[in-house]
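A single protein chain has been removed from this complex, and every other one stays in its place.
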Amino acid sequence: MLEALVYGAIAALISGTVLPLLYRSKNTRKTSFGLSLLSSILLLGFAGALLYTGKEPVFPPIRYLPGLDFTLVADRLSAGFILLIAAVVPGVSIYSVEYVEHAKSEAGKNLQTALTNLFILAMLMVVLAGNMVIFLIFWEIMSLSSLLLVLHDYSSEENKKAGFFYFVMTNISTAFLFVGFISLFRLTGSADFGPLEYSASELALPFLSLFIGFGVKAGLVPFHKWLPYAHPAAPSSVSALMSGVMLKVAVYGFLRFLLSVFTPELWWGVLIITAGSLSALFGVIYALKENDIKRLLAYSSIENIGIIFTGIGLYVIFKVEGLESLALLSLAGACFHAFNHALFKSLLFLCAGSIVHATGTRKIEAFGGLVKTMPATTALFMIGSVSIAALPPTNGFAGELLLYQAFFQSFAVTDPLLTVFLITALSSFALTGALAAALFVKLFGITCLALPRSEKSRLAEEVQKPMLIGPAVPAALCILAGLFSKQLLSFAGWEIEFPDLLLLGLLLGLIYAALFLIIRSKETSPARISETWGCGIPTLAPHMEYSSAGFSEPLVMIFKNIYRTKIVHKAEYHDKQESLFKNGNVEIRLLRFFEEYLYIPPARAIESFSKYVSSLQNGKLDSYILYAFLAVIVLIIATGGFV
Amino acid sequence: MNTSFLLFALLNPLFALLAAPLYMALIRKVKAYAQGRRGPSLFQVYYDLRKLLQKEAVYSPTSSWIMRFTPYLNLSTLLVCSLFVPLVFVPEPAGGIGNIIVFLYLLALERFFTALGGLDAGSAFGGMGSSRSMSLAAVIEPTMVVAFAALAFVLKSLNLHQMFALNAGTILPISPTLVLVSISLFIILIVETGRLPVDNPATHLELTMINEAMILEQTGTNLALLELAHALKQFLLMGILINTILPVGLSTEIDAGKIAVSAFLFLLKAGLLAIIIGLFESALAKMRLFRLPAFYVMAFFFSALTILIEVFA
Partner (left out) sequence: MIDPLFLEGIIKVLFVFVLISAGLIISTRNLSSALTTYTIQSFLLAAVSFLLYLIDGKGQLLLLACLTLASKVILIPYFVSRIEEKIKIGRDLHFAYLEPTPSLLLSIGLILLSYTFLSRVFEGLPLSKLFFFGAVIGLSLTLMGMLVMFSRKKVVTKALGYLSMENGVLMFGLFVTELPFIIEVLIILDLIILVLLTTILAVGMDSSIEEYRQKFRELQIWTGVESR
């Protein structure tokens, strides 16, 4: 019975992919997105039933190669992530119905529709994959379909660069996964996900390569650089899927291996928490400086992935220390935060897409006053911001609360040095949380409040209905998942001591209503409208307002060692003594630390190596035959046991 | 939900709401005496609130619903917060009310909307206030969380009610480490309520104000609600500090006499603390904005050491 739901969803997604390739019309595209909506409803039923009953369905394997089966497996972990996919997809599909119509060409619209469906299908299949080969096949399909979506507007130079960057990084990820899979395969001789019993030293290589492989895809620092490039280039609905779901699929892959294949070690946990905390901190610190709305959201995704990995690392540490209940708490925190991040980040990306569509720019400094011109989008954006800033009673808070509870009880760990490590991680976690709140005050405040900062923003118009209903779905889910977090967790089988946010939300709402009614009923004189006070200036102008860069300036000053700003002077003078100033400029440049120190050197090395290799390829037939001859000789020597 | 908690839910917020403005006035009075003035009456804050509540609100044409929404939200958040800190007696815990992390994040909710309210009118002062307030809040957050984690660790619970139930009934705190935690809490109290040397609550000098800058555009009823919320926040943080360091007299059972004693003693203890805060403020000058992170790091050093000591020794 349950299996049928999955097959139905797969069938719907396949037809959603094929249809738009066959017929080019608006109705086909609508049908196609309808099909993805349908699939997500089916998946919702499937994942819900599986989580509630805990009964795992059996998928009969399809043999297509001797020794390797096309197997699907769904357990509680995959059910959790299927639920995540099913929660994000409806909003995105409804939104896309309208959004995809803004693409330039008719063919482009259909291609985007088809690829979106394929992308969703691939992510679903990765989560369902029953062995490493299937996993890798759909992993590649997922990467390629998203790559094509990033490249949808391939005419612009910036997008080409972003696409290339993404392509390289995603291949690095796959390469590391390959290494990990092969080294596991060598140990066991099987491609299934099954528990391993090997010594720690043998497992170090597979663990590290899988950690890096999944880390690149999830956007952990220092492998995060593709995110801020790919997201602004991709259409917003795709950004929502990539940030909301694809990064979580990488998290799923990592968890799948961690939970069902490996027996973790203590240093793994320390490594994971360190990477997670650094990602969270760097993500939010870079986001604060950012002035491009989609890039800012991309950095904030890095931050949230960092939080999720912190939770996973906590799980490993508590597991090794034998604190089962705390381990469960942190694992629940990590998974729940992944789910929540999928919701609010897709919501924010969809809203950002609407804002960018309405104003025609991605610059935060050019927005402002949208609360007047786009009230509905702004309200949705507000829900997303409150949720991502982890404020009660939304779901963003519920996820972080679980992790905080795990942290606060972590002093049960007996090793003092580990305790110190955990305190450090806790402080960094707290700092991240508070910085995220500052970040979203900035984003929402500068984007939506006060006077419009540009003509485009002043003339912005509210978007069409589907583009409002789309984000409204995750927005509603954000609030509901927050209020019913306790119930949701116990529904998913996690019996955890957890404050009832429903009670809290009700209390807040009731007190608010009571207060409002009391004050309003006693009100004697009506409110007056009068100019903002500005030290006596006649009228307020947009350029007098606090700007995005101005808002984050104090934090930039405080964390100046991390930003590593460089001040560059350039000046020309009329005379040699440099006293008569002709012209010049001063710029404050952000040193792109990771790019300049970590990415460019190996890129240069590879470039020079490829130049060398290409010099071998001179196009002469004779030399190619020589290469073949040499290769054969080497092979004979190697296999013949001469060496 | 049990009767004990329902009674608490009625009494505690009411007590906090009525008593909170008194201590704003008391601190002002102490500062005035320290400066050789007589200062306004102890009931001045109540008079101010009454006057503001009767005045109409003035909105800027630039502002939006955020400005109208924030004051109500802030006061209701703080009223919910007042359920978290037992002042009159410690009830039996119910439904996760009293969770220390939820308390911290309710304060964050209040801060978030105050900052948005500051940006709403488009005034440069408001923007400056929001920017500074959020930045400084971010830097103090690790200290706050670590101090509260230390409190939770020493008193062996995540719930403020359970913590103080453990601590209640003794004259002195149950563990000497609590003395250290209290010092951290004192610093947090100073920082969170925007007092010297972090922010000057008495100033309207545009370049030095932080909290005042954010609520500069708020008027009439709305301003009254915000002021009340601020007073409540200060009172609750004082409550946590007092229950930690000087729990004497805090009742754990429902008994009219004991509750009255508990409330009366609390008023006295809060008075003492307010005098200390007033003197502390009088003794210090405001710090430069970018000198503050160093001060916060010192506070962090302190609360981290507290945990280190508790774990190691």
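Observations, loosely collected:
Should a chain be cited, it is by its letter among A and B, assigned in written order, with residues numbered from 1 in that chain.
Methods note: a contact is a pair of C-beta atoms (placed from the backbone, for glycine too) under 8 Å apart; a residue touches a chain by one contact, two chains touch by 3 or more.
Quantities reported herein were computed from a predicted structural model and do not represent experimental measurements.
Contact with the chain not shown here comes from a single listed residue; of B:163, B:180 or B:224, that residue is B:180. Screening A:60, A:416, A:584 or A:601 for touch with the missing chain picks out A:416. Residues of subunit B in touch with the missing chain: 175-177, 179-180, 293-294, 297-298, 301-302, 304-306, 308-309, 312-313. Touching residues on subunit A toward the chain that is not drawn are 416-417, 420.
Following the convention adopted for this analysis, only the chains that are shown with their structure count from here on.
Of all the residues in subunit B, the ones that touch subunit A in their complex are 53-66, 72-73, 75-77, 79-80, 83, 95-97, 99-102, 105-106, 108-109, 111-112, 115-116, 119-124, 126-128, 130-132, 134-142, 144-146, 148-149, 152-153, 158, 206, 216-217, 220-221, 225, 289-290, 293, 300, 304, 307-308, 310-312. Listed in rising order, the residues of subunit A touching subunit B in the complex are 369, 371-372, 386, 389-392, 397, 401, 404-405, 407-409, 411, 416, 419-420, 423, 426-431, 433-435, 437-438, 440-442, 444-446, 449-451, 486, 498-501, 503-504, 507-508, 511-512, 515-516, 519, 522-535, 540, 542, 544-546, 550-555, 557-558.
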